[in-house]
Structure formats: structure tokens, C-alpha cells
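Apart from one protein chain that is not included, each protein chain of the complex appears where it belongs.
Letters A, B, C and D name the chains as they come in the text, with residue numbers starting at 1 for each one.
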Amino acid sequence: MDSPMIAALEARLERQRRQPRILVFARRHPVLVAGAALLATMVLLALLAPWLAPHDPTEMNVLQRLKPPSADYLLGTDALGRDILSRTLYGARVSLLVGVSVALFSALVGLGIGTVAGFNRVADRIIMRIMDGMMAIPGILLAVALMTLIRASIATVVIAIAMPEIPRVVRLVRSLVLTIREQPYIEAARAMGTRLPMILLRHVIPNLLTPLIVQASFIWASAMIFEAYLSFLGAGTPPEVPSWGNMMAEGRSVVQLAFGIILYPGIFLGLTVLAVNLVGDGLRDLLDPRIGRKL
Amino acid sequence: MNYLLRRLLAVIPVLAVVAVIVFLLLRLAPGDPAVIIAGDTASAEDIEHIRQTLGLNRPVVEQFVGWIGQILRGDLGTSVFTGMPVAEMIRQRVEPTLWISALTMAFAVVFAVPMGIIAAWKAGTWVDRAVSGLAVAAFSLPVFVIGYGLVYGFSTQLDWFPVQGFKSLSDGFVPFIRHLALPVISGGLIYMALLARMTRSTMLEVLAQDYIRTARAKGLSSQRLLLRHALKNAAVPIVTTIGLGIAMLLSGVIVTESVFAIPGIGRLTVDSILRRDYPVIQGIVLVTATAYVLINLITDLLYGLFDPRIRY
Amino acid sequence: MSVVAFPRPLLDVRDLVKHYPTRTFWRDSPPVKALDGISFTLGAGETLGLVGESGCGKSTAAKTLLRLIEPTAGQILFDGADIATLSPAAFRPYRRELQIVFQDPYASLNPRLRAGEIVAEPLRNFGWDSRDGEQRVADLFARVGLNTDALKKYPHEFSGGQRQRLGIARALALNPRLIVLDEPVSALDVSIQAQVINLLEDLQADLGLSYIFVAHDLAVVRHISHRVAVMYLGRIVEIGPVDSLFTRPLHPYTRALLSAVPKISPAARQNRILLKGDLPSPAHPPSGCTFRTRCPQARPECAERAPQLVAHGNRHQVSCHFAETSA
Amino acid sequence: MSAPILEIDDLRIAFASPDGIVRAVDGVSWQLNAGEMLGIVGESGCGKSVTAMSILRLLPGPPAMFASGAIRFRGEDLLTASEARMRALRGNAISMIFQDPMTSLNPVLTIGEQIAEVLILHQKLSKRAAWTRAGEMLDLVGIPDPVRRLADYPHQFSGGMRQRAMIALALACNPAVLIADEPTTALDVTIQAQIMELLARLRREMGTAIVLITHDLGVVAECCDRVVVMYAGTKVEEARVDALFARPSHPYTRGLLAAMPELDTPGDARHRRLAEIPGMVPSLKQAAVGCRFAPRCALADERCRQTIPALAPTSGEHADHFAACFRAHEPLPGTAA
């Protein structure tokens, strides 16, 4: 007894249902799938860099410096005669590594601290004061100061970028914990005699993972940009590391001579950050469109 | 009043934490101003002499106590390098930074909020996708790349705007705005993206509320629905974002100040960090942290304007 | 039904109080009196209905019994032992004896756990080994009328009624003697509600459980309870055997409540007693009888002293100065 | 009786969801006469609220929604009316009140602003006149000290007062039809009694025709003139209230009544086992083949499962009593109906 319009629609839906699941998924979550595909490409390029890169990314050839693209140097060379293509490909490794590590590090630390703050009122007071203090210092200053404090390496860059993110994660986790601990299923667990550590592990943390993962993906994206800022301000990854930030920072003084030095890493960085952001957006919409507000 | 006082008192522990963090961070960092003052050809002895005259040989705790005492007397100290009072250095630099921040914020708010509203109203349509796409794209490029691009296009090629520098409003409005246009746009894009996304998601949430349905059932026009019923409800999260975004804004301002050679607070801080001018860094961070805390206090107070349920 | 059916109380609650302090920066405001000294007993195999409007403290009372909310004062004698003041560790064994089923069957189930895990959780907490546990969970599923293939499903894959069955299975897992049912059917549709009520009755008959049944639906309470307590602003205003209370309500509030329920049969509609206004704030309850502000029979003396629960016949108690005259 | 003021004619509403098309309303028809109170009852997901929302076209529009049939208000089809026309009708000729008074009022506008707004919009009153009228409306719905309360925000009102304010808002323009969508579900029983009393009084005084959407058979029994019973997007029974409760025809209606515990039964009611309707509400993602209720119906036979029963007059003494069942009135096994 369906009206013809509904019948037609039904038929169309049925046809779609018979398509491969991945296609159906892609139609439903275009943002997520586009982001994931782009990100996968970048990850692939990064992983395959040793095979794809025509040159050693750190090999200097001062006689070939600032060369325009040629058959040997497809994207030209930088101010020390290093192959821009190779450096860009290897740069994907550094940027992705830095981004992922920052996201993981700040998410894990933030999860730990935020959970404690959410469950212990005394600890909460102390922790939140410290977090407020950290948040009151502009992140980039905190990071630059940290970079001068510790010897420049990829690990220290990760820590320096993660540090200003941690208070934000802590606040998110704490507010989620405060919401979750009021949920009836937590009350139910207490009524069942579940002890606090188990409540945290089985009931609280799994339920805040979703927004945390979304938040982590945005941290990942911004960490890659932040890495470039640090290099720009002269406090980034060590100069011999072919990170996109370094390439752009080194290349910026010669922008007008060899635009490619800043263009190619810029494009790659932009695309990768875009990919991660799209994945984050997609995940947020997929998992829960309403957690956006808390982020 | 009660609330205001309590909030003002709450600023103190935050600043105390900031003071401790900054002080420790700096004193733990390798490198000190003495070696820089002594220069390339100095011997270890020379450096030691200078360190002594600067008081850097005293125990860290003693230095910290001394500094706190100074702060409490309202003295931010003097720069190790220039010998200028820190307060004076900040005063010199505060104008450009304030202008950039204020105009960046204004620029971002003026564009982002309508964009977010339209995107939310037209959720799922191409308008929404375009706005969301723009926002994500603006998020994906470092400020300095945008800055260089704008300089190349609008200064070097088109010659509409100067490449660098800052002109005070007292030098005339036109030079003032010409010098600030590019820094504000390049720094404001990210902030705008953030705000547009936030506005969109907040508006989406508000538009799904029961009272919006009520308003529609009253026969209101879309315009009135959005601007009177929805926006006022969305205002609190939007204002929160504006407040919390200050931190992000400042990060952007630091980079734009470097790109456009604008003598603002941000650049001063980075320079001071890179050459370990302790009193200056400490002073600035303390001042910016205070500003940050106060701005967030103001945004908190603003909530009351938008949401009658909040009573202090 | 006989008066002496429940000779020895399983639960004896005496003067249970729960106050929430509302401190502000400057001064202490009066506390919110969520529970203002309630007393009742419950026998083994008995169902006590706890009714009242939202904010009357019935849910607080239910949760305080299980120490999900810490009481401010008073005694909770369970099988003769006062469990109100026990340390959390000492109280823990009593968790096996006292269980709870929540109002919102969806919110009270962790969305990240499978049905089997949810029901097994109390077993794990009290040291069941996993093989016995598995068998027990399967038995419980059968007991509440769920298929064993439901073990692997997540809460969102169940319907509302099935979720409440899960909640009941979880509460039954440790073989409790008392189950607090906190509005267990109010989120369910009528047709499903009947299924759950029948299940609860069957379980009581088979296992000899005692129930504290919190609800605002008077018909459901009447159907399932042996005795009923009516609460208003943190106090019990009337308590008594179900038939006596429903056919001869003594407190004006109970009468208003009963008369307000819409009835299908025209014959059952009496003169409706419409109460004025809304529930006063529990932070600033009226002096004397807290109901007097809305009571159609309030007299000046009601403002002066608070009435106590007084027996009016067979196990039927009411707290109203004028209960007899108005009856 | 003259032509109905509101007429729903073979309304079908479907939503496209990712995993199929939900036929929320599947061929429902009814009429509302001037001054009448029509109850629409059913359990959650039966389509009663969707029907109500579709009258003012408040459902999220295409592409997610598909509607067919007709909704005629004074003969004018609202399904095809322009958006501007709908705006002119909403809150003016047809008003609506909702389930949750806590969330249905805008928290950042005063009660007075919210009421005056609709008066300025539809009645073209001046701001001052609208404000005065808003005060009168609050007075009418029994809010004490109405003029002062106009300046209050919703959070300063209790739940019952908010629903009164909602009613004042809905009736401000003296609409011909008021759609009340579960207006008392979120309220306590004593407040519910006040609100229902208020609605009844206002209906008497203002002559507004009311569509009352509810799941509570008791409320319907007390207030309504006629009642439509819905199940799974279809209308299963329609009758005058007294007829329906005196002689329910559809097995679903009968099951529903039997499943309800009763407040006013004599002493041994406790020992009557409640009748259960086995199973669950069916998924609406498949097109109906046969009676929607058949899987849960004790009377269902092959015909019920194959053919959709049409609405037909029951054999009872009431002429306007219809049920969509082949075996209406046959005794249900296991109950002493």
C-alpha cells in the first residue's frame, strides 16, 4: 500500500544495499572516507619513502643548491643541495610521527590526569589550578620555552607540542568523567559492588574514549601545524631532520628564489592536516554529532 | 558581587602557578644571558664576571623569592640586555598586539558567526559544505604560509599593502589599517575557521531544541527564528570559544608578528626566550596570563547577558 | 491477606535523614532536606510501594537504603544489623543482599558492554569463577525470559522491555533478599509494562524476594504492593496496607493524589480534588505540616506544629492533625 | 454537523533513514470537528506524534521526509500549502503545545516576550497592546500575579506553570485548532489534573477544537469526545470515547486495556495477573503485508497475515465505531473479555 514515491525510494535503497558495503559507507560518510583515503595515501608515501625517494634526504650537494626541478631532482633542490622530493617524502614520516605521538601522548596523559581530577575532589582542586595556569600561558610560548629547555630532537618536539595540549585534554576528560560518573550505569555498577578501579576501567574510560579519540585527531592535525610554527620560530626539530616544518622554515628566506622549497612541503602539510581534520570531523559525525560542542 | 570577588580571587592561584612554571622553566633551560652579553671572544672568566654582576650566581630559590618580592611591589624588573624596565618594554609593544588581537577577533567574529549560522541553517546543503570545507582548509595551513601568500599577492604583486611594519592609529587611519590588514587576515583565518565550526555545531544543536520547534509552531520567519531565538541561545558557547580561543589567537599573533615584522608582545617574547632575557619573559608571561584570565572572567560575566539562567 | 503475614521485619528503617548542604561563599544556606526522617519496615517476601510526586524524595530514599547516597542520619537495620553507618568495606557484603533496578533501563546499562558482561559484573565483583559465572548468567537470562543469543548483544540492540529484563537479571545475579525497584516500569509502554510487572511478581513468588517499589503510577503501585507509603517533601505522610490505603485514604494529599489519576471507568471518577500550586522547594519547606500550603483543609494550627505519623487502625498510619475528621 | 475543521486523509509519512524507509504513518485518516476534542492514543512509535507534527509541517523537510495524502484545514490542503501560508497559520489558526514544558520555552526570552511575539506577528498588535494581552492570557491560564510574571524567564517558572504559559502562548491568537502533543506526560499527576482541567475549561470558553495526543488511555477517557487508536503507523480503531471503553473492538485496544493495572478495582485486584501483549512493536521499515498487529495477536489467522484489514464499522450499537480488524469482538483466548 506504499505510495509510488516511497516504493521507488525503497527500490533505490534496496539497490544501494546490494552495493559493496564500503561504497555504502562512503556514501553515508563522505567526509570520513575522503579524509581516510587522503590520510592513507600520505601514510603510504611516508612508509614507502625509502623506496620512493630518489635521493638520500640528508645528502647535501652544495654544487646543486637551489636548482629548479629537473630529471634528477624532480622538485628541485634546497639551499644545501638536498633533494626536495626526497625530503618531502621523508618529511611525511616526521610530521605524521610527530602528530600521532603528540596526539597519543597528550591524550594518554590527559586521560590519566583528567580521570583522577574527575573522581577526586582534592586532587581536582590542585590539578585544575595547575591546568588553568598552563592554559594561561600561550601554547606556543610554552612550547618554545620547553624547546630551549631540552635538547632538540623529535621526542622533545613531541613533548613541547603536547604540553600545551594537555590542559585542554584534561579539561575535556574531566568534564566527561563528571558527566559519566552521574550516569545511572555507574550508579548501577556501584550498587553491584564494583570497586572504583574497575568502575574507571570498565565503565568510565571506555565511555569517554569516543570524544577523546575525536579530540586526539584534532590534536594530531594541529600538532603538525605547530611543528611548523616551532621550526619557523627557530625552536623546532633538529635541522638535519627533514621535517616539513624545517623545510619551510629553511626555505622561507629563499621563497623568492626557489618557491618549491616552501610550496611542496606546504602542500603536503596542508593536505595531511586536511586529511586528519576530515577524519576527525568524520569520526565526530559518525560517533556522535553532539560531542562537537565539548571540543 | 560575591561571584565577581570570588572569581577575582581565583586569579591569584592561577598566576602563582604561572609564575612558578615560568620561573622554573627558564632557570632549568641551558644557556644564560651572560654568555650572550660576553660575546664571541669572551673567556670563561669574563662570562663568570658578567654572571655575577647580573646576580645569576645566586641560588635559584633566592632568585625566585627576590623576583616574587619584586612583583609584589609592582615591579616587573629590568631587561638583562637593554637595561630597560620590563614594564616599559611591554608598554611599548602592547599597542600593536592589542590592535592585531582585537581586529583579528573582530574580523573572525564578523565573518565566522554569520558563516556558522548559515551553514547550520542550511545544514547538509552545498552552502554548509562550502563553509565547512573552507573552515577545515583554513585550519590546515600554517599562518606563515598564508602570510607569505598574502604578501606575495597583495604586497609584492598588487602593491596594495605594505610588506611589514606597524603604524599607530595616531599616524592616521589609512596607514594604520593598511599595515594591519594582511597580518589580521592571515592570523584571523584559523580563528575564523574555529569560530565558524563552533558556531555551526552550536547552532545545529540549538536548532534541534524543543523551543525552536515551539518558535516554528508560532509561525515565526526563519530570520527571526535564527537571530532572536537560536542565536541568543548559542551565544554562550560561542562566547566561550571566543574566550578560550584567545590562547590560539595569541599563538597566531606571535607568528604573524614575526612574518610582518610587527613590534608586538609576541615577537618580544620569542626573542626574549631565544636570548634568555629572564625578567622580560617572566614579566610578559605574567602579564599575558593575567590578561587571559581576565578575558575569560569577562566572557564568564558576559554569559549573564545572554543566559538569564546564570546568576552570580 | 493477613495482618500477621510478615512477623519479623527484614528491613527496619528508622528516622532516615538525607540533607544536602548548600554552602555558598559567604554563608551557609539551609540544607535541602531530601529526606527528613522517614521510618518504615519491610518483611521478607513483602513489597512496599513508595509513591509521591517528583521531588518528594522517594528515589533518594531508595538509593540511600543501598548507600548509593550516604545518609545524613538515621538507622537502616537490615536483618537486625545497622548498615547505615558501616564503613564502605564493611558494607560491601550487604551488596549481595540488597540490589536495585533502575528507572531508565537504557541509561543504567553501560553501552560499551555486552549483555552477558553486564549481568556477569556482580558475579565477578564477588569472586565467582568464570565457568560457574557463565552458567549462572545463562540461567539468569532464561529466568528473566531472554534468549541466550542475547548474551553477545549490546544494550542498544534491545528493546526497552528487554533492557529492563537485563537490569532485573543483573539485580538477581547475587541472589539478593531485597531488591529496590526504582520506577522500573515508568519508561515502558503499557503492553511492555505488564510483561515486566508479571515477571517481577513471578520472581517474588519463586524466590521470596522483598521489594521496595518506587513509582509515581498509583495503579501500578496498587497492583504490585502489599503495603504503600506516600511521600511528600521528604516525609512519609501516610503508610498502610494497600487496600486500606487505596480504599480509605486518610491524608488529604493521598486523597488528592488518588483523585487526580485519570480513570477509564466513568463510575470510578469521584469529585476531583484539585491541589493549588506546585511543590514547595525542599530547601525552604513550609513550617509545621509541609503540605499545608496546598492542602484544601489546612487550618492555622497546621503551620504551627508538624504532625507525626499516627496509627489509624490496622497498620495504617497517617501524619495529619485532622485525619480522623476528614476521613 | 458541518464539515470538519481539520481532516486527515490517507496520510502517509515516511522517513528515509540509512538502513531503510520508516513508514511512520501509513495511511491514516480522521476528522476533527469544530469545538471537539479528539484523542489520539497509542504506544511510542505508533505515529501519533508524527501525525501531529505533520499538521503544522514541523517535521524536518525533504529529502529525509516523504508525505502523501492530504491534511485539510477548512478545506485547504496544508501538505501543499506554501511556506508563507503555513507561517500565517501556525500559532494563529492552528496552535500546538508540546510534551516537555521544561524545554519547549525559549530559556533566554521572557515569558512575556514569547507570548507578545506571537500576538505582534499574527494579530499585528502594538508592542504595548501585545504585552497587555499576554498578561491577560497568563491570567486566563491561572498564573497568579500575571503582569509581574511576564518579565520572568521560563526557569523561574515551575513545570506546571510553564505548561500553563505554553497554553497561554498557544491560545493567544484564539486558534481554531489546538494540537496538544502529550501535554501532561512530563508532569506529576496532580499537575496533570490541573492542566487537563484548564484545557477543558478553555475549550469550553473559547470553543477551540483540540487534538489530544497521548499514550494515557485514562486521560482520553476523561477528556475526549472521540478517540483514534493507533498502532504501528496505522489507525486500528476509532470511536466515541464511551463506546470505545465500553466495548473495545480491536484486539490491540482490548489487549491494552487488559494490560493496564487498575486503580479502582475491588479488594483482590492485586491477585489478578495482568494480561500481556506478547512480543514487540514491529519494525516499520518493511511495507505492511497484512495486519500490522497480527504477529502479536492471539486471534490472528492466515488472512490477517496476508491482507491488510480495512477500517469497518463494528457490529456494535454505535454507528461511528470503526475497527480495522477481521475478527473484531471475537473473544481473546485466555482472558475473560
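Methods note: a residue touches a chain if its C-beta (ideal position, glycine included) is under 8 Å from a C-beta of that chain, and two chains touch if they have at least 3 such contacts.
Convention: contacts and distances are computed from a predicted model.
Only one chain is not pictured, and the protein name UniProt records for it, out of "Na(+)/H(+) antiporter subunit B", "Acyl-CoA dehydrogenase", "Nitrate reductase" or "Peptide/nickel transport system substrate-binding protein", is "Peptide/nickel transport system substrate-binding protein". Looking at the complex as a whole, the chain kept out of the display touches A, B. Between the chain not shown and the residues B:W67, B:Y191 or B:F260, the one that touches is B:F260. Residues 29-32, 35-47, 49-50, 52-53, 79, 81-84, 89, 92-93, 148, 151, 153-156, 158-165, 167, 171-172, 174-175, 178, 258-261, 263, 267-268, 271, 274-277 are the ones on chain B that touch the missing chain. Think of the hidden chain as still there; on chain A it touches residues 58-60, 62-63, 65-66, 79-81, 147-148, 151-153, 234-241, 249, 252-257.
Heads up, the rule we're going with is that only the chains that are shown with their structure count from here on.
Annotation of chain B and chain C: jointly contacted by A, D, touch as defined at the top.
Ranking every chain by how far its Cα centroid lies from the centroid of chain D, the top place goes to B. The interface holding more C-beta pairs in contact, when C-D is weighed against A-C, is C-D. Per-chain CA centroids place chain A at a distance of 49 Å from chain C. Computed centre separation for the pair chain A/chain B is 22 angstrom, with centres defined by C-alpha atoms. Separating the centre of chain B from that of chain D, both taken as means of CA atoms, is a distance of 53 Å.
Touching chain D in their complex are the following residues of chain C: 53-54, 159, 161, 189-195, 197-198, 201, 216, 218-220, 222-225, 242-243, 246-247, 256-266, 268-269, 272, 274-275, 278-279.
Taken together, the chain A residues at the contact with chain C in this complex read 183-185, 187-195, 198, 202-203, 206-207.
Across the complex, chain C is touched by residues 43-44, 158-161, 188-194, 196-197, 215-219, 221-223, 242, 245, 255-257, 259-264, 267, 269-270, 273-278, 280-281 of chain D.
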